[in-house]
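Note that this complex is displayed minus one protein chain, with the remaining chains in position.
Moving on to chain A:
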């Protein structure tokens, strides 16, 4: 099969030269030496070498059967893969059910909310929960935490880690499961904290550079299952004049995040701020929407809005490819993110969701997952 040179990852001006020189398919380039090509096209020998390397290299890749097998997956394969991937629980069962078991791996989940509603707490909680040992139904993973706001407080993280360890120990003791009790000897606060890799970035340049480097870091630490960015909005919202540059950078960032999530089977959790938007209808009504604009709305697969109402915290699933829109209450205690009991209609929503959960995903080992009752 002859492939058109236009389809190769070559600089556009080289492609034009190739076509102008009469080289349109791979066959035209076969058995050609770099020097000959450079003379023919009046380009430097390095450029000619580059062209041949790219064309022949790609050809070799494509001809090997293993890579083409990997590249093509059926929907069934994907479904089965996704079933086995699991989720990171939040320690708030209502919220987990809202998300279909927790924050899913290989996807981008965005938490948006006004200041003080618990976005940073959510990030910290997830960084701990991703480490729950496998015998408890957890993932036994590690986490990367990127702090752009300077709101990461390690003492707070310690509180939450203590509570999580305590909770797992409680489950192990009650169920008197030897395996779980053994796992507990490793699952300590020090263990949890040493597996959260913290980065403090100060501006968008550092953030973009870090995202470029992260794939390598994740390769060196294959147990990382979660990347938290708290917040994505901060470096791009404040003192950022050039809006078209912002859109471009955010698009690039989103692409890198998707690649990161997909190739390393990690969940990417982005924290976003809110902004005020005036109503279109001209009534002057202002309402809160996630920051960073319309186009950013496409970046995340799952979007959860966190908000206050009548003194309680609520989470609303705003965008999700698989779950329906719903609202559940949660609270932030000293121990972290937890369930809340409010005797009103929102409770009904929650119980409906849980029934549905039971019938559709009954095969999961959710029973074993640590739950806060």
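Basically, contacts are C-beta pairs under 8 Å (C-beta built on N, C-alpha and C of every residue); 3 or more make two chains touch, one makes a residue touch a chain; residues count from 1.
In the analysis below, contacts and distances are computed from a predicted model.
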Hidden subunit of the complex - UniProt protein name among "Trafficking protein particle complex subunit 6B", "DNA repair protein XRCC3-like isoform X1", "Exonuclease" or "Ribosomal RNA-processing protein 42": "DNA repair protein XRCC3-like isoform X1"
Identified contact with the non-displayed chain, of A:260, A:274 or A:328: A:274
Selected from A:19, A:35, A:78 or A:209 as touching the chain missing from the view: A:209
Identified contact with the non-displayed chain, of A:195, A:264, A:303 or A:338: A:195
Touching residues on chain A - with respect to the absent chain: 9-14, 46, 50, 54, 114-117, 120-121, 127, 145, 149-158, 190, 192-202, 205-206, 208-210, 212-213, 233, 237-239, 245, 248-249, 251-252, 273-276, 288, 332-334
